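The structure under discussion is supplied below as structure tokens; questions concerning it will follow.
A single protein chain has been removed from this complex, and every other one stays in its place.
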Amino acid sequence: MSTVVIEPQSQSLAPQPTMPWKPTRKTQFSGIFSVVVVAIVSLAIVLLTGLAGIDGFGLTFLAVFLGVTVARTARQNPKVRKDSMVGVAICAAAVLAFFPWMSIFLSVILKGARGLQPNFLIENMQLTTPDDELNMGGAAHAIIGSMMMVVIAAVITLPLGILSGVYLTEIRGRLTFLVRFVVQSMSGVPSIVAGLFIYTTFVNFTNSFSGMAGSLALAVLMLPTVARTAEEVMKLVPDDLRSASYALGARQWRTSLMVVLPTVRSGLTTAAILGIARVIGETAPLLLTSLSNNSYVFNPMGGPIGSLPTYIFGLLQIGTENSINRAWTGSLVLMILVLVLFLTARYFGGKDKR
Amino acid sequence: MIKVMSVVPSVESTPDPRELFVIYNRADRIFRRIVTSGALTSLILLGLIGTFLFVRSAQIFNDRGLKFITGSNWTAGSGDGVIPDDFSIGPMLTGTILVSVIALIIAMPLAIGGALYIEFYAASRLRKLLSTMLDLAAAIPSLIFGLWGVVLFTSFGERWSILLNSRFGWVPFIKVQAEVFGRSPFVAGCVLASLITPIITSVSREVFSRTPRDLIDTCYALGSTRWGAIKTVVLPFGRSGVIGGAMLGLGRALGETVAVYLLLNIVFRYNFRILESEGGNIASLIALKFGEATEYELKALVAAGFVLFLLTLVVNMFAATIVEKSTRRK
Partner (left out) sequence: METIKKGETKVMQGSQTSVATMSASQTTATAVRGLETKNVHAWFGKHHVLSDVSLQFPERTVTGLIGPSGCGKSTFIRLLNRMHEFIPSAAMAGQVLQDGQDIYSPDVDAAAIRLKVGMVFQKPNPFPAMNIRENVLSGIKLAHLKVADHDSIVENCLTRAGLWKEVKDRLTATGGSLSGGQQQRLCIARSLAVEPSVLLMDEPCSALDPGSTLRIEETIKELAEKIAVVIVTHNMQQAARVSDFCAFFLTDGGPGYLVEADATKKLFTNPTDTRTADYVQGKFG
């Protein structure tokens, strides 16, 4: 019989999708169980021997786990054994790589939350010493100063960054490679060098430290980020769109300004926001340009001005319990700002992609 | 009558291609000029940074010559000439390199492991979460790393230092003279390592994720394990990208100010013993001395900044070249 009969199977017999390659409940359970056992054994070892702390525990855990893996795969093909052991090593490396920043996220939240009271957001430090209780004084002046400086920096940088992007994607002139290369290299200029540069120029010429000087230093650091992001989003504009515009007889400047730029409006917002997120926590350049201040300054040219990073930095140098707690709270506010900026950037970044 | 065109190609030679001209009208030319000059600002800015730093510190290089780099003192004179000014950045320069290299050595395996984990080991939902958080982690201000280092990490760092010293004290650069273990290049290097790990991880993950899927599939179709596929295809493919990421991280570590300032006992002496509680780097020197510097000392600080600028520029250009090359071929 060489025929094939195709009969749709009846509903009751309809097969269910299965994933036979996935670990079964049982193996999953035994996996979790062995991890727990290894953890208990390691804990016992840590308690019985002189090892101490979470690092000692981690090390013991890894050693025991590796031992168990070796034992379990002893009778397997050497390639399988190697794969399991490398797997354990990679997971361990990943845990170590992620541990610091997870610990930072967590400690900033836990330690910072205590001082995050209304006064922190609406008062300044004019009448409060860093040693005072946490329910006195605040960082309003620093938050305002930081905001002011990053906004000015963004206003300066955004047009330049967009022009860079337009040059790299629309004009594509002879210097394309050079411009891209310089932007890349510039993103690595140490922040203190940017501060020093503005100090030797703007601060020396105007003869005063100021918020404006701080903004300029931040702008130097922001430019590469904005330019690169702008280029990236404009590269996403399909060439068909440009061709369509040219085919209608439009000139290049009209094509760029009226076809390309409007389609990436949200992308450019992302560029600006990412630039701000990149510099809002910069401390070093501000130490050389805007210094710090304990009370409100609203004039960018009105002498030294407070900012969140310099506020935290100053508190850290005092180093008493309350000042350190204030520093954690300042860091929490800073992290929240970065997070909000990131989420906004993501929101706008997702918008252009149709 | 219709004249039949010759279908025989001209015998002499194939013609040279015609040159094609693009004519831009006035508006276009103005537009192009504005955009070009805007794009050139970054170029000019980079030039200006170099020029200004150099011009403002030329006197120092003139006065002290190579000794500015090789000398080992940073002493402000008494002004009346009794004690002469003596500024050189030798220990800070070596300190910069020492701390950054420690950071890089620690960060590299962790970053590669972390990137491989996210791309090839984590379940897909965890992968998305982790890569988002990784981007965020790369944006944590270094000041917060410094705070975390001072308050939370130092005690671990000290304990590890004591352990290292007792077990490996016979290694020359691990041995300590005084039994004080905090604020050492090792501790600062560890915190710098956690600072640059997210950056290197992020770049590495990006290049790993570009590995052509069918190459990986081919490995599996040949009976390979996951590690076999990674070793055969992913690592060779991502190598130059990872090196570029490492260079970016190195550049970041070389120029780091506050984290080092907060975590290292800044002492003017050549020190290569990584557990000794002394060291420093150029950036933290500038932050430390800037406040009370005399005019001449300020120039010396600007000169130090210029040296740092050149150092990081070289590293970053190197990185930019590599990263550009490795991400272009798709």
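By letter and in written order, the chains are A and B; residue numbering begins at 1 in each of them.
Following the convention adopted for this analysis, contacts are C-beta pairs under 8 Å (C-beta built on N, C-alpha and C of every residue); 3 or more make two chains touch, one makes a residue touch a chain.
From a predicted model like this one, the values you see are computed outputs, not experimental measurements.
Of the options A:Ser30, A:Thr49, A:Asn77 or A:Gln317, the residue whose C-beta touches the omitted chain is A:Asn77.
When the whole complex is considered, the residue among B:Thr41, B:Thr96, B:Thr197 or B:Ser224 that touches the unshown chain is B:Ser224. Contact with the omitted chain, checked across B:Thr232, B:Asn265 or B:Thr321, is made by B:Thr232. Against the chain not shown here, chain A presents residues 1-9, 13, 15-21, 24, 77-80. Residues of chain B that touch the chain left out of view are 124, 212, 214-215, 217-225, 228-229, 232-233, 236-237.
Definition applied: only the chains that are shown with their structure count from here on.
Each chain gets one centre point, the mean of its Cα atoms, and the points for chain A and chain B are 17 Å apart.
Across the complex, chain A is touched by residues 24-25, 27-28, 30-32, 34-43, 45-46, 48-49, 52-53, 56, 109-114, 116-118, 121, 130, 133, 135-137, 139-148, 150-153, 156, 159-160, 194, 197-198, 201, 224-228, 248, 251-252, 254-258, 262, 283, 286-287, 290, 301-302, 305, 308-309, 312-313, 315-317, 319-321, 323-324 of chain B.
Contact residues of chain A toward chain B in the complex are 52-53, 55, 79-80, 82-83, 86-87, 89-94, 96-98, 100-101, 103-105, 107-108, 111, 159-160, 162-164, 166-168, 170-171, 173, 175, 178-194, 196-197, 200-201, 220, 223-224, 227, 251-253, 256-257, 277-278, 280-284, 287-288, 309, 312-313, 316, 324, 327-328, 331, 334-335, 338-339, 342.
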